[in-house]
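What you see is the complex with one protein chain gone and the rest in place.
And then chain A:
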């Protein structure tokens, strides 16, 4: 690989001036634009987290006062959820990879794709503006009637920002759905699609169906704040719980917007570094769709103690249990893929295995929350905080970082320093567990979330958590440094440094603007890794008749 050279012309150097980037319709360049803006938002949200983790070192409010603390956790939540986690993998990796994976030159609607980045940036800048103007103190959930009648902060600006960013999400989803339906190259049947594409297809369905409901709730918030229409205000005959129904109807499926693409990344990485076809391809593909559909039926499990009826609680608890099944199936399938593989632990693989660990813990603790009587106790405590960080951050961020490392050579043409990559994966995994595992204990002890002044018996666990957060923060900074370093000094990667299957690896790294000179023809299923006597594996002693499961 060291003898390889970068292609002379590729999408990055095809044109140099700033307008060629700001007006580009190349899905790869738009993916890069997203990556840069998301990195910015990620570190804004992360800085807020570090600040309040420091505040939580002591039971008193000695670093920030209450209004500041409330704005910090809201900032962290809003920015991380709406401006990092939701768009992360679909907008960066999905954008970059889906056309290449299905053998297309671009997405179905390239200009719509560019528009969605502008909408995302407009939303993000509005959010930043709201923060600069004093911030928002409602929490990322904007619960009424606090957000509509009481909060004296920039709720309007923030709601408009999230609303606008929502359209970006809808457009991206639409683009991916249409692209998957219409742009597949010859021979790329549905069941030859990489699982990455399947999961993004399922994710896009959620984006297109769910996001409008979020938009509606935000419009209602704005109308209520601005005009006092009284949809949510009991003083005017409204119902404060209606907002929670609307909000979670989007925001529960949104968790799957964050996690399905991560599962997609893992489903690419595991076979590659095990040199085996993935176990149960169809089960994994269909379980993505099952999760997307079931995800729309469980929003009420956020409301077991809200005052909704007992009967509704029973129904939502039952349905929530069902989501566990396709999720468990995926974990078992990934694990089974390792069996009799030829496993090497490069950075992406470490992130993917870390993902399985964190997702397993996060998923299993989800069962505690779906179980009615236990949820009554742990609802709105740090148990919840720990659970959704395991799923949304442990899941989505591990997947995102794993994916970035896996396709970095494709995106930039260069390798990052492998040793630093592995170190970062280990630090993130350790830091993550140290940060969030104590929070499960804190939650069962009864520490409510969004408290910065707390009884002193909770202090030890909070100190552990804050210590973990600083390690985690370091773990996130490392890739930022060495990936930027690799842009100039990294080894040239060549078209397929991992010897992976998939059409994207048949193009040069970085690819040219139109990906393929000729539309490729697909003749074999995805993950058709050669039998394990591959000559690149010198010590392989597998049976020459070795075959792979169908």
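The working rule: a residue touches a chain if its C-beta (ideal position, glycine included) is under 8 Å from a C-beta of that chain, and two chains touch if they have at least 3 such contacts; residues count from 1.
The criterion applied here is as follows: contacts and distances are computed from a predicted model.
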## Note on the structure
Answer for the undisplayed chain, UniProt naming, from "Dihydroxyacetone kinase subunit L", "Binding-protein-dependent transport system inner membrane protein", "cytochrome-c oxidase" or "Electron transfer flavoprotein subunit beta", is "cytochrome-c oxidase"
### Query
Any idea which of A:15, A:62, A:418 or A:457 touches the chain not displayed?
A:457
### Query
Which residue among A:47, A:241 or A:467 touches the omitted chain?
A:241
### Query
Of A:25, A:39 or A:342, which one is in contact with the hidden chain?
A:342
### Query
For the full complex, which residue in A:43, A:109, A:143 or A:485 touches the chain that was left out?
A:143
### Message
With the missing chain put back, one of A:86, A:246, A:370 or A:500 would touch it. Which one?
### Response
A:370
### Message
Residue by residue, what part of chain A touches the chain that was omitted?
### Response
66-67, 70, 137-139, 143, 145-146, 149-151, 234-235, 237, 240-241, 274-275, 279-280, 283, 304-307, 310, 313-314, 317-318, 321-322, 324-325, 328-329, 331-332, 335-336, 338-345, 353, 356-357, 360-361, 364-365, 367-368, 370-377, 379-381, 441, 444-446, 448-457, 459-460, 532, 537-543, 545-550
